[in-house]
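So that we are looking at the same thing, I have put the structure below in structure tokens.
The complex appears here without one of its protein chains, the remainder shown in place.
Entry: chain A
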Amino acid sequence: MTTVLDVTDFSVEFRTRSGTVKALDRVAFRIGRGETMALVGESGSGKSVTAYALLGLLDAAGRITGGRASLEGVELTTASPAALAAIRGRRAAMIFQNPRAALNPIRPIGQQIADVVRRHAGLSRRDATSRAVEMLREVGIPDPVRRAGAYPFELSGGMCQRVMIAIAVATRPALLIADEPTTGLDVTTQAVVMDIMAKLAGETGMATLLITHDLALAAERSGRIAVMHAGHIVEEAATRALLAAPRHPYTRRLLAATPTAAGDLAELRSIPGNLPDLRRADLPPCRFAARCPQHLEACEAPMVWRDIAPAHRIACWNPA
């Protein structure tokens, strides 16, 4: 499988008035063509920061402090802002939660799609408009010619998310980052939206990074899962292997706290303790240590990645 996105030792910090937030620390993962990898973890674990940092969308306080990230062989961490802007939307696209707010409220949706294809495919205005209609049809929006003139407030949340997908995939990107794409949608709509993404990924070989709270969704829709905790990826494995035999204590807690595997991490209360304060200067090598039931003396040693089974990595000195 060709690697589309290859991230190694990727670190991000935010300079704030109250100190430096070490939001990501040596994050590493790969996604191959046509593959869907889920990035799961509690709120505040750094999932969105990962996505924004990769696409060069961090706000002024945020900075990539180390590591590499290459998309189709192009290094993102050292790319100029202009080069990044040309890659964004063309080779890597992103969709967000709360699709209605993510669309320009006073611009017809067809226009918003056309803006993107005009920018990246250099189409004429008319060609861009017909491409927009085509995309609306592709994401299953009924009566696309008429709907192209509609405004976001005239569409349901699910329809808005389809428009977001249409914007994202109109240029046939190699990578789609979906940051909680179904949060706030009802269950049926969630399934429809995920089906559309899966279908497009299947047809175009697009790699998908699915960021979610929802373990059930990850279980159902991803080939691999990476578990993130406080800016570290703590475990990564094929979805089936990870669900069947989680090895990192945090992953085990997550799964145990989701008895039917259909729960939502946002509602979990049963993982004791909080994420550590990422502004601390003396963050322990394992950021889960303070909450970990299996904590050992050895856990104070610098953390290293270990393969404990084929394609199953963890960062833990005392795995279950």
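Just so it is clear, a residue touches a chain if its C-beta (ideal position, glycine included) is under 8 Å from a C-beta of that chain, and two chains touch if they have at least 3 such contacts; residues count from 1.
We take it that contacts and distances are computed from a predicted model.
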Name under which UniProt lists the unshown chain, selected from "ABC transporter permease", "Flavodoxin I", "Metal-dependent hydrolase" or "succinate dehydrogenase": "ABC transporter permease"
Chain not shown: contacting residue from A:N104, A:S156 or A:N274: A:N104
Touch with the omitted chain, as defined above, among A:L57, A:L123 or A:A191: A:L57
Listed residues A:R26, A:R63, A:R119 or A:R252, member touching the removed chain: A:R119
Contact with the hidden chain (one of A:K22, A:K47, A:R90 or A:R221): A:R90
Chain not shown, touching residues in chain A: 55, 57, 85-90, 93-94, 96, 98, 101-107, 115-116, 119-120, 151, 153, 164, 167-168
